[in-house]
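One structure coming up, written as structure tokens, with questions to follow.
Only one protein chain is missing; all other protein chains are in place.
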Amino acid sequence: MSLPAGLLDGLLALLLVILAVRALIAPTLYQCAVAFISFGLTLSLAWARLAAPDVALAEAAIGAGLLGVLLINSLRDFSRGGDDASAIFGKDLPTALFSRTVISCGTLAFAAVLGMAMFHMPEGGGLTALTEASLPHSGVEHPVTAVLLNYRSYDTWLEIGVLVVAMLAIFCAGGFEGFRRPEQGPDSDPVIESLARLLAPLMVMVAGYLLWLGKAYPGGAFQAGVVLAAAGIILQLAGWQIIENLSTWAWKWGLGIGFFFFLALAVSFMPLGLGFFEYPEAWAGPLILVVEVLATLSIGLTLTCFFVYFNGMGASESRRRTR
Amino acid sequence: MSALWQADNLPVWLVVWPTFGAIVLFLLPARWRGMTGVSFALANGVLALVTVFFVMEVGVLRQEIGGWAPPLGIALALDGLSALFILMTAVVGGVVSVYAKIYFTQVVVDSARSSLFWPLWLFLWAGLHGLYLANDLFNLYVVIEVIGIAAVALAVLSGKTRAMIAGLRYLIAAVAGSLAYLMGVALLYGSTGVLDIDLMAERLEPGLTTRVAIALMLGGLLVKTAVFPLHFWLPPAHSSAEPPVSAILSALVLKGTFFVILRLWTELFGVSLTFMAGQMVGVLGACAVVWGSFQALRQERLKLVVAHSSVAQIGYLFLLFPLITVPATAVAGGFEWAPLAWSGAVYQVLAHGFAKAAFFLAIGVLVMATGNDHKASMLNMVGRLPMTTFAIGLAGVSLIGLPPSGGFLAKWMLLSAIISSGQWWWVPFVLVGSLMTAGYVFMILRLAFAPSQHEAELKSVPRGLQVCALLLAVGAILIAFPAEWVIDLLEGTSTFGEVVRAGAPVNSGEVGP
Amino acid sequence: MFWNDWITVLLMMASGFFFLAGTVGLLRFPDLFSRLHALTKADNLGLGLLVLGLIFQIDSLLDGLKLGLIWAFALLAGSTGCYAIGRFFLHSDQKVRESVRPKEGGGE
Partner (left out) sequence: MEWGRAKAGAVRGRTMETHFIYMAVSSALFSVGMAGVFLCRHFFKKIIATKIVGAGVFLLLVSIAERDADTFADPVPHAMVITGIVVAVSAAAFALALARRIRIETSRASFEDEEAAE
């Protein structure tokens, strides 16, 4: 490890820890959110340093981007009547300094034990060689895509299911299923709207590109789906209300199609004597691409729906309050 | 090679069918969901029966997904233990589904909200099947998360603020727990380079990393199983949910993570466990028995009594671990108590599952009739809602462990195992726990038989709901009878009746400098 | 080191200066608009110089085009973001405006 690289890694490491602590002890929620988003972006730099571009893309887009948007969006409700984040340790603790010391020491000790365990970890060897050997039979050329959509496609399928479950769960939290048409039109802004007009088609194109790229290079359904969601969110911010104008039938199928099709494909070759999630080798490539296209659509739509529902949750309540 | 309907594909259908149901129910409009949901649930029951007969005939079944053998691919494993859990899920789940259908169509007005129950419940069911079949540590994480998110979503279904707060607490505990589990998985993957449980068991060596990993995984799973003192999220979450949801959460969801702990403890953790580790988990269980029962005695609201009682009953399950974890120096052979301890714990899972679900469903009926679940509303219930009171009584008998009931068999087997293992110090906890359980159950029943002067008019409750509660309560008693059959089924589990030789290096030749 | 490396280093250092200046401005300037000004300056010039510096290190025209696009998008997003913040500030009430003002003593 060369010196400048070591310096960069050290700096990133320090920054990560500082930002993480900052995100937890900042005095206002707004600062917490900002620190957390910066943390997510710094983390994607760390992924890049660790030769994990797929993860970097996913983290920057979902971990920092989407969740950051949701956090900032919820600030509207949380900071009503003061943005006091109340200190990390309760105000009523009599000896704040003492408890702070104890907690810091405890955290440090825990981290030390965990760090020791990592440092003493025997070399398991991993599955790199095995992945590489099986790559020609997987239908794709990029190892991460091969793992996600062929070797461990069962996990990936379940994970797309988690997104559907999370959408249902958010419906439960909001108290109704579906999206309400807002009573008044959105406040449109010429600058933001023209930006959205310019960016949205470009982003759709980028999503397609990432999807196609996933076959051989870093990229793939998740990253593409998130870019698609970003396009959706920008359009939503520009006041387009795409989701609200979709029919129930359309958004439900949109949310479910990735999961449903993946399942259908997983069982469709079983009458031919193949196993669950097993594809004929010659067709694996094209089939994976189709799965990825539909998964991208579903992921993009689901994440956009997260945001739209969130936005509606706050807005409808504040409207009720002012009435 | 396996054709579509061939029996090898049974594990696949166990996952595919409820998932298919979930997605269909999601796509269907709200008014169709109830009937369709019940049909899917009943079909699940048929599938579970097939599974059980299959396992009885054939034994352990492994299936590789995607045609990739582990360590690259994921394998599913179906054995006697999973079959038994699948059967319990099917029976409890089936009855609860029927109850939910009646409850949500006749009682709850807000159909937009309550119809969300069906897709979530089927997703949860699919997740449970995935959990019972999983043989891969990361796959376990994913299904645990499916179960966790779906369970919390169901818990907040009622939309009450109290439920929301309890749900958020539950969710944060669950997420933190599963991340701790995942941290342990990461450490183990780094040490062995595989995720498949069987392969990892071959490669895992004792050491600091393994120990920390096991501690993290256990800690995470113990939070999710609500073991004392990590049970803080359970009482509010279980007591504020809708009755069918409470039944699902306490009868099935808690048992899911217990299943994972049992499986990992016996199949994977053996390398690095010590006698003390077993004892410590046992102490947590014993404390849970006493503390949970004590809290249950103090509660004024029936749902809280029952929720705290779950903490105690879960505690009994953890008495299994000290019994099956013996020092490596102990004499070989002669661990005749191990099958008994195993059967006792599994019986406790079944008995608690049936009895607790029955309890929650019966209290649901009671709340519907009287409008609240305060203890006082039980007054003179025996004459007014005889069927429901009878259900509560039967479920209570099983919880206390009075013969003849599933709970009696569970506690009797656990006690015998404790005594023959020589770990007599667990005996008082079991007995005190039973006494205290008797305390709160009889307190409720005494009120039910007590006459009251001015009683409010009861609202009418659909008969179906009362029948559902009674069915489960009768089930809690009846499961005592096919005990031999259950133990036969359990013998189809690779680790059934085995003890973990704590501190014994598995590959003694290869370990060491 | 070839000549192109020297040019890259020079441009990078210039870019670093502008980023630093922008950040100092963001932290030290008295009001929101001048802070925004400092921030966008770093985006425009600093990133521009960075991209220009990197262009001397690449082989294919396509890569250069991609770098140029990155800069263009950053400009677009930066200026729109700046505009949105400014607009929000102008339309917001007194309380929000006061909260943006730096504290005495220049901490944080």
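A, B and C label the chains in the order they appear, each numbered from 1.
Everything below uses one rule, namely that contacts are C-beta pairs under 8 Å (C-beta built on N, C-alpha and C of every residue); 3 or more make two chains touch, one makes a residue touch a chain.
Nothing here was measured: the structure is a model prediction, and the numbers come from that model.
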Partner chains on view for the chain not depicted: A, B
Sole contact to the chain not displayed, among A:L29, A:L255 or A:L297: A:L29
Chain not shown: contacting residue from A:F179, A:F222, A:F260 or A:F276: A:F222
Contact partner of the left-out chain, one of B:A30, B:V50, B:L168 or B:L402: B:L168
Full-complex contact with the absent chain, from A:F110, A:Y209, A:W249 or A:W283: A:F110
Where the unshown chain meets chain B, residue by residue: 138, 141-142, 145, 148-149, 152-153, 156, 161, 164-165, 167-169, 171-172, 175-176, 179-180, 182-183, 186-187, 189-190, 193, 195, 206-209, 211, 511-513
Chain A residues touching the omitted chain (full complex): 1, 5-6, 9-10, 13, 16-17, 20-21, 23-24, 29, 32-33, 36, 39, 43, 46-47, 49-52, 54-55, 58-59, 62-63, 66-67, 70-71, 74, 77-78, 80-81, 85-90, 103, 106-108, 110-112, 114-115, 118-129, 131-132, 143-144, 146-148, 151-152, 155-156, 159, 162-163, 165-166, 169-170, 173-175, 222, 299, 306, 309-310, 313-314, 317
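Rule of thumb we're sticking to: only the chains that are shown with their structure count from here on.
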Relative to chain A, chain with the most remote C-alpha centre: B
For chain A paired with chain C, centre-to-centre distance based on mean C-alpha positions, whole Å: 26
Averaged-CA centre spacing for the pair chain C and chain B, given as whole angstrom: 55
Chain A-chain B separation of Cα centroids, rounded to whole Å: 31
Residue numbers of chain C (touch at least two other chains): none
Residue list for chain B, restricted to those that touch at least two other chains: none
Chain A residues touching chain C - in the complex, by the definition given at the top: 189, 191-192, 195, 198-199
Touch list for chain C against partner chain A, complex: 76-77, 80, 83-84, 87
List of chain B residues in touch with chain A within their complex: 1-4, 9, 12, 16, 19-20, 22-23, 26-27, 29-30, 63-68, 71-74, 112-113, 115-116, 119-120, 123, 126, 130, 138-139, 142-143, 145-146, 149-150, 152-154, 156-157, 159, 164, 183, 187, 189-194, 203, 205, 207-209, 211-213
